[in-house]
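Removed: one protein chain of the complex. Kept in place: all other protein chains.
Up next is chain A:
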Amino acid sequence: MKQHYMIIDVALCFDCNDCFMACKDEHIGNNWAPYTDEQPRHGHRWMNILRTERGKAPRMDIHFLPMPCQHCENAPCIKASNGAITRREDGIVMIDMIKAKGNEALVKSCPYGAIYWSEEAATPQKCTFCAHILDHDPVLTMPRCAHSCPTNAIVHYLLEPEEMEAKIKEEALEVFRPELGTNPHVFYKNLYMYTKNFISAEVLVNGECFEGANVTLSGASAASATTDYFGEFKFDDLADGDYTLKVTSENLEYSTDFTIDGKSLNLGEIILR
């Protein structure tokens, strides 16, 4: 049976918050029973935009990870819910408004922190993939977050699992925090921008930015690059580990060892002699 999926491209998210506001617009003041109660006016982040700042000025970047309910195939919340949370045949994980009433413990069952407690409705709540729209709305055929996204960073798909498998391979999609083993239906492109690190520097020769130097990276992973017109290079997608960096140009050479340990590195100026 076709399943609902979401693919989110970290490279295209710039924290515009259209998704976050569209979610509020849809759910605050609107009761979409039996799907979900009204979202409280403040506090909930059914679309939670996580943020990471990497490196140090001026060689830094900032990336965002829009994180809704992951709609896991192997959802810890379902296991903890005693039947109050179920997974529909089309893959959408739903909290039963009535059965879950009063069960605040369910909030803690989600390792992604995607379930929120509503004091007003005395019920746990979360993203439903806008299932009420997917099921009934003839105009909007996708979740509000995806419809509002100006860069198509968030795209909704309804696919057979095999089609999705092919897409995952083709587009190198990943899930967030795979170590949890929850098998989410939310997939990410360019996830490394949020989860991994980079090293960057500027190469100088005779006091000027040096374009065209060869830079090679070896160690925990390998890559090569040439410096741009500001003498800069950047290796991204680096896992934690030990690396060696070599910068060469004709008879000039520079080499250094470094360790990535959860942080991106701006090595500053490398003077090539």
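Observations on the structure shown:
Note that in this section a residue touches a chain if its C-beta (ideal position, glycine included) is under 8 Å from a C-beta of that chain, and two chains touch if they have at least 3 such contacts; residues count from 1.
In this section, contacts and distances are computed from a predicted model.
When the listed names "Aspartyl/glutamyl-tRNA(Asn/Gln) amidotransferase subunit C", "Ion-translocating oxidoreductase complex subunit C", "Trimethylamine-N-oxide reductase (Cytochrome c)" or "Cysteine desulfurase" are checked against UniProt, the chain not shown comes out as "Trimethylamine-N-oxide reductase (Cytochrome c)". Here the missing chain is touched by one residue of A:N74, A:T151, A:N183 or A:T226, and it is A:T151.
For chain A, the residues in touch with the chain missing from this view are 12, 14-18, 20-22, 24-26, 28-30, 33-34, 41-43, 45, 49, 51, 53, 55-58, 60-63, 132, 136-137, 139-140, 144, 147-148, 150-151, 202, 204, 207-209, 229-232, 269.
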